[in-house]
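For this depiction, one protein chain was excluded, whereas all remaining protein chains were kept in their positions.
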Amino acid sequence: MSRHPGLNLDASHAPAHDQAVTLVFGFWVFMMSDVIVFGLLFATYVAMSDALAGGPGPHDLFELRTVFIETLLLLISSLTIGMASLSMKHERDDARLFIWLGLTFGLGLAFLSYELHDFASMVEKGGVPSRSGWLSAFWALVPLHALHVSAAMLWLVVIAVQVLIFGQDSEVKLGLLRLTVLWHFLDIVWIGIFTIVYLGELG
Amino acid sequence: MTLHQFLDTAFGRLGWDALPFWEIVRHPHDGKAWLNGLIASGAASLVVFGALAVVVMLTRRRWWRSLWSGWLTSVDHKKIGIMYVILALVMLARGLVEATFMRAHQATALNDTGFLTPEHFGEFFTTHGTIMIFFVAMPFLTGLINYVMPLQIGARDVSFPVLNSISLGLTAAGAALVMVSLVLMPFSTGGWSGYPPYTERSFNPGAGPDYWIWAVTLSSLGSTLTGINFSVTVYKERAPGMHFFRMPLFCWTALCTSILMIFAMPPLTVATALLALDRYADFHFFTNDLGGNMMNYANLFWLFGHPEVYILILPAFGVYSEVFTTFSGKTLYGYRALVLATMCIAVLSFGVWMHHFFTMGQSAELNAVFGISTMLIGIPTGVKIFDWMLTMYRGQVRLTVPMIYALGFIMLFVIGGTTGIVLANPSVDYQVHNTLFLVAHFHNMLIPGTLFGMLAGYTMWFPKAFGFRLDEIWGRRAALGWIAGFVLAFFPLYGLGLLGMPRRLHAYVEPAYLPFTVVALVGTLLIVAAFACLCVQLWVSVRDRDHLSVRAGDPWDGRTLEWATSAPPPEYNFPVVPTVESKDPFTHEKLDGKALQSPDDWQDIEMPRNAALGLVLGLVGFLGCFGLVWYMWWLVVLAALAGLGAVIARSFTRNTTKTISADEVRAQYMEWLENVRALPLTVRSQESSRANNGRAMPVMKEQQ
Partner (left out) sequence: MTREAPEDEAGARAADAAHERRSYMKGFLVSLVLTLITFGVVAFDIADRITVLVTLGLTALLQIAAQFRWFLHIRLRGQARDDLQLILFTALILGLMGGGTIFILANLDARMH
């Protein structure tokens, strides 16, 4: 049995299976290209960590508490989207799938709200990107992750609508598979963010 | 809202002064303003009238419909490949004209008498470099790989055909942005590398650097997607029996190049995106003040830039490998060594980027490390050169046009590579960096390396794509003209560099430079003549296409699968997916008498349907970026929404493939096969004559 997360189209239909493997592999490659983008933004962030230019620094701007909450929200959402993909793989039950997808969406929304709150409070304290090189690096990296999460949530909605229209057909399944990969991947990037951006500066 | 406000919103910062003749209006008594204004207006009218002429022709001949369904919305890798190559050739013409203007300017620039203004000259070298790299070399190699690689591995198409047309759309959008900058000026003056702080808003607030940023960003997104597509294709779409170590070398280089694209385009995207943030949103990545660090830009840019030059050269290496083995009638010498060398180069290319800024001020130890890693690349490259020469050794070498390019390549490329090793020595680099020595070096790699390779590939695979060969005589004139012109145009630049002449130089007072620049101008004119020969060649060949026809599909006694199918191949490439049993599969088939058989098991073939998504995203990308350049925010928002909408709408389509019935496939194939079987075999001595009908007598059979 294939070890791709939930990659289990009807085994009898070999060409469709090959196609699915190709598609998911292609998506992985795309993700790896994206990893390089994030990696370079991380490197830039580290290289600019001294470039405060007399502006506010991490201790003035970051709140450990909200970052912790965001981390937990995202981690739980990783679990729920995993459950969504398992439900798609093993059950034919649209209602269950919707529950898991809905939970994931809700957790993503909560995550984004907390982040927006963080960003707003940074701006309030003068931590705007035009203030210093370090802040520029922050504002390029962390909001880019948030942007990815928003895009993933939009994709999730599109997939949900497609389930309503087409049922769980193979396109929907493939879409959800790739969304799952993306979502896990975003959690992995977040590990980098809370470690390097927040805790690395605060610790 | 007053009319004034409305116009401000509608046109952003686009004003009359963007028109190419505005300087003349402003300074009607200034001779230089007239001259430069006329040059710019001439270029702009070429763009405008060229576009109009195309529209008129399409309408007159009623070609719109076939253009739409046969090309623009086609997702066939062969058609997409051809469109890429056309884009590259058109842009090459512009790049060459610009090169000629620069050379003419420098040949008359002693004591500041050159005819171009400094800004205009700056635009010239910036657009020339940007175009040649992103809109000539990249589309050319992408086009060739697109056309040839799936055929060589026995696939029906690339893994993601629609993505393929999206890549083309984005690349073409970038090229269109550079073309539009001729009409609504100016383009950047910051060189093809766009270094800040010179390209920052505080130094250069105009639209120029923004044009550059968005053109390059579009192209790099397109190339990233191309890289993903090609590498997955090589991984997953090979025909049964086509093991990795049976792949033609061109496929190996295609694979390595695509991997480089996947990992090397993101740094460019990051660099241009951060520069855009600096310019648009007042960030401080590369500014002089508030903690900005422009050295990080150099670092990011060359993290892309160095792998990029291997992206450019590896496919050419692949082409040369095919040329040498085909036109020597021998299997490739040292196949495994060549594959390993290709992989070595690909990996090493990520570890040398700092040699592009040896003089930026880092410690001597660090420079030494990167100097050594740079020199290491010479080793696998040297291995390749020997393998190619040994491929020719005792082969039945035919001096056809691709072979002339390849021989010119070997000789000139070794010289260029040697100067590269010289430059890899940091202490030498301190002397000659930023001089014409460097310009000579990289042109020496890019022209005999990449461009000759692409032209050789164009000549070799043209008959496959269109069913007739290119005219041999004009081809030879072009090839020899390129070689001689290159030597004349660029060898003097080594001398100029050693004399200390900086690159991108607008005016000088040193009389010793003058003779060299004049010789370089003569060489450039020769290159222009060679390019004209290419155009004539195309014209003559289309005119004589019936005499040059090679519908049987194998004009050069080819060794790999692409020659086993008809010319041009059917949409689905192969009537039955071939099974591969060895390297050089087609040669073995021909020798064992297994070529031109009719298979007995026919099946329906499923092919992707046309899709307009690539076209739409290209258009939307162009409009959105145009809006960004001129601050027309409404256009940016509209374009973004339209793009997003198109992608989402596409995800709701279910009916994306069509089926071609087994009967139809068989009928088509059998008709072709009967025609071919009726043809006499062509021996190699007739290869360049009109007797070449595309049905080859294998060289080895000839010798028996």
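The first chain written gets the first letter, and so on, giving A and B; residue counts start at 1 in each chain.
We adopt the following convention: a contact is a pair of C-beta atoms (placed from the backbone, for glycine too) under 8 Å apart; a residue touches a chain by one contact, two chains touch by 3 or more.
No experiment lies behind these values; they were computed from the predicted model shown.
Undergrad: Of B:Gly143, B:Pro186 or B:Pro267, which residue touches the hidden chain?
TA: Going through B:Gly143, B:Pro186 or B:Pro267 one by one, B:Pro267 is the residue touching the chain not shown.
Undergrad: Can you tell me which of A:Gly82, A:Gly102 or A:Pro143 touches the chain that was removed from the display?
TA: Checking the options A:Gly82, A:Gly102 or A:Pro143, the one contacting the hidden chain is A:Gly82.
Undergrad: List the subunit A residues touching the unshown chain?
TA: Per the touch rule, subunit A residues meeting the hidden chain are 1-5, 21, 25, 28-29, 32, 35-36, 39-40, 42-44, 46-47, 50, 64, 68, 71-72, 75-76, 78-79, 82-83, 86, 89-90, 181, 184-185, 187-188, 191-192, 194-196, 199-200, 202-203.
Undergrad: Kindly note down the residues of subunit B that lie in touch with the hidden chain.
TA: Subunit B touches the missing chain through residues 235, 259, 263, 267, 293, 295-296, 299-300, 303, 350-351, 353-354, 360-363, 366.
Keep this in mind: only the chains that are shown with their structure count from here on.
Undergrad: Measuring centre to centre with CA averages, how many angstrom lie between subunit A and subunit B?
TA: Computed value for the inter-centroid distance: 35 Å.
Undergrad: Going by the contact rule at the top, pick out the subunit B residues touching subunit A in the complex.
TA: 159-160, 224, 227-229, 231-232, 235-237, 262-263, 265-267, 269-270, 273-274, 277-278, 281-285, 289-293, 296, 300, 303, 648, 651-652, 654
Undergrad: Which of the residues in subunit A end up touching subunit B in this complex?
TA: Touching subunit B: residues 18, 21-23, 25-26, 29-30, 32-34, 36-37, 40-41, 44, 47-48, 50-53, 55, 129-137, 139-140, 158, 162, 165-166, 169, 171, 175 of subunit A.
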